[in-house]
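Just one protein chain is left out here, and the rest sit where they should.
Chain naming follows the written order as A, B and C, and within any one chain the residues start at number 1.
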């Protein structure tokens, strides 16, 4: 089946799905089991206890939801005109060519985890404040609209963080507490922008505003510093295929006590995503209202074991180290980070802006076709203008440097006058100073 | 992690999740990939083409939905009083004891695939006729009610098939075409009852009734004879962890042209399950509106290859052969099949009725604890009264005979005066006459 | 590659290679590593310490030798005339037909482990007493002769144990201590005969004879009671693909202090198998004189962990339980055990004698072609006359009962008037009385 095989490893640097460690692949390589035997509840119990640690919560209630990554639809505001264009070219697609379409194929949408967070806590017509700062926040907003919430969209230029001043103004004004929830992505995967969640909490606290605080932590949790309890987050969510370094398949949603309380009165219609069913099975100690993926449960166990063995803080520090190295390389290449200010720099993904005379999709295509390197496309507004380097998950320094070397060669391939070795040198200089010894090998 | 390990293989005879062939486990043992590269769409294209064959449709449109097995909730009619009972015992659960609870933990509900089928084709308030014949049809009805449809429930005694005379009467009466859909399980997993779908179609045709024909084929498709086009089924669905012999994780929903047409006007709120998003990506040739599980895609490819190598008709014949052998064993033991008439006999699962002085949960528990044999519990109305032998998926004669020997020993363990070897002998006599040579080895 | 695939599991009941537990397959599913890094010596150290336990020795020195199962050559006494016959038919072989040749293809020979044991302790011309009781002892004798030892062969009828009276006589006579070694198989895999090693030690002790005591424990160690130190065994050996339940690839040889002393003066030419090279690397703590199979080392670790988790004595008891059940089935079928007396019954393999009008090769062939059941052929003198059921390694009761059901059906297929279910019933009656609960599940 590997008909597009090339020699050696694929270098997977999209911002998800990410590389799976061998220990996890091994743990998942197994037959099905009867999930009603006592073995699976006992395993599940450890998982539910331990995933709370990656959210830094002791009071939250986690749900392991069988779902996927981002659901990308096309009904959104930005891509309608593009779509006309796509349809004309529809029958010209061939293998090797499809990357060229990918950069415009994203529209509105949302994941199962998003839908779980929203439908369990809110009722149709509820006013929510939501920040549009890139493709994935846009997709979430599209979902919010399709679920019939009254979405108060706060838009920023792509490459900038959420406009928290606008939030402060809205909260200040909202004496009647018509705002039921604030929805924000911790890290916008399309532009490499990290929002300051502590500030959101401060704003809500300043005005003693009771709005729920819902956070998409898909490309942040397990990689960036995330503090559910300290920041008073009401629902946080992530996906298995991101920094947890698993296959796609589990959405992890964690709900505060306040969110659970809200779920009792929320009127959104829901069955598949209803927390109520989970909670009843939690009480009985059998945990699963339906057949879970046995393989993913064992995989999650192995992934958590690896995370805790390395130490969550060390994992976060490693992400910062690799991200800093990447940014230094980008600077050395004379290219711009799509993220406009250092305060928003993302430690999980870097969107690199390229000169107008180059199509970034060509960079992605060529990287894959020539160097077995998988990079992220620019999406929607920044399609063709940026390419993305995902540096999250179970990854180390030399893997990143191999990727950066590859990017240099591709840049040269497409006509950008990069000095080969320049980015690698800048990154390596930083890494050589900062990389610790591997603790188990000292 | 295998802390409840015993020597040798686990004998997995629950009616799902079922045994995964080694070829499929191998195919899934792999790293993530960038699903936007041309490789994954090319793979997906073959999958979408080939899953149509397992539904026996050429005109249907399949959707591969990231979801799970049956979602079991507790809000259903039957189990409310039982729940009181559960809660009192809640904190006494220990490993090894939890089987005793499992048999009462099921209530109403539905899967993602069910939700996909319903919300894409129907609007809140629509009248649907639905057959309650066991736990899983009950769960689906619960979902239908929670999604605000007007469910016209046709109930049968557990162990009997759907009351198609009642259906005929309703259809005959419904000149105004107020019935928008017929919802029926092809095979009720809780009681081992197979419904006659051809008759349903005949009834609809007789009265030229335009109701949609929605079929849960979870424990039938790839194992029982299923003919989507011939029977005019509008939506059929199955799950990866059943006869396809994969891990849990993919719901496969197949929609007729009429169902697709209905989806354009159906008013049920849906985002995650919305077919529209899929269809747009199908048109573009990239197929995935969100991140799929790379591993399950390769696994599905391997599973389909195995099915077609054996031949779908041979697979169906094998299921009939193993099921007949199982029924002969049950008869030899002097026990009754929960299924009341031969016309409803299921070739994927046999529910065995045991004498009143034995608790069937004890059989299941002991099988697992002593013989590493996983059997299915009795659910809800038949909890404690039946145990189930799942004989679906990638399975052969000697595996089944090992299971039947195990059941005999367990029966003796719990005090039923079985003659050891009696069931095995009856099954073997049949199998020795009917099992063909393995074609690749002739 | 699985072009002779059939549905369901292969039922592997040859007396080696045996079923590998999933935990071991998982542990081996990995990339290569630099075996000179500190990781591999640290792993190896635990392995060398722990393999001593399976030999029940504290003073022995183990060697993990990259080698294979039995080397079967054709230069032996018995098969020369058969060979003429083979050559005439040489070009008629096709898939499906080759089993018919297998039963005559075995001759003299030996494994790498045998060669290691002999060449490290003996010099060309040395007199050794060796027992010929079946195909594998014959093969070892052939190797001994080809290595230029002076082999004093003590022959028994196939189906009987080693003639220890003859040994006693020879030892009594040998005042001059011309006998340098006694070579004996603990368990003859071809006939299912277990020799009494304690008696051998007693005989040597009675006469204070200094001969080395060399034991082939290939189909016994980890399955039968084996006590290297207590019985004063000087070299014991086994293979990974037998009761250890690993792939073929490691010969494990364990040498007493006396054997190590003998190796200093033994004049047999050896390089690849020379213990000296190992011992030097043991001293340095790097352990490996050459590149080991990383995968097998991790696999051996997992296999030993499983053995110790179950408990070596429980493993041995399980082998006795499954073997007893098998013998009861054979009796119920009205067939004879090839092993002539109970004192020699083997708990790892049962050779079943069939009536003269049936060719046992046809049984083996048909089992594989129709029921996906792999049985052992009769070899050499008993070719066509017996078939063998291997019941060693990681195996449980229901797997065995599935196999026995299969054997019954095959017997009927080939015209033997077996009563279906009779053997299974006899075996199950015993197992239902004796099988303990799985400790981890109590």
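Everything that follows uses one rule, which is that a contact is a pair of C-beta atoms (placed from the backbone, for glycine too) under 8 Å apart; a residue touches a chain by one contact, two chains touch by 3 or more.
Just so you know, these numbers come straight off a predicted model, no measurement behind them.
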Full-complex contact with the absent chain, from C:177, C:206, C:276 or C:341: C:276
Residues of chain A in contact with the chain not shown: 2-9, 11, 19, 21, 23, 29, 95-96, 306, 309-310, 315, 318, 368-373, 394-403, 405-406, 408-409, 412-413, 419-422, 424-426, 428-429, 431-432, 435-438, 440-442
Footprint left on chain B by the chain that the document does not show: 22, 25-27, 29-31, 38, 441
Chain C residues that touch the omitted chain in the full complex: 1, 3-4, 10, 12, 14, 16-20, 25-39, 41-43, 66-75, 83, 86-87, 90, 93, 95-99, 101-102, 105, 109-112, 115, 124, 143, 146-148, 239, 241, 247-249, 268-269, 271-274, 276-277, 280-281, 283-286, 289-296, 298, 301-302, 368, 374, 377
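Going forward, only the chains that are shown with their structure count from here on.
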By number of C-beta contact pairs, the top two chains: A-B
Proportion of interface numbers common to chain B and chain C (over half same, under half different): same
Intercentroid distance (Cα basis), chain B paired with chain A, Å: 34
Mean-CA-position distance for chain C and chain B (Å): 45
Residues of chain B engaged with two or more neighbouring chains: 3-4, 19, 29, 95-96, 368
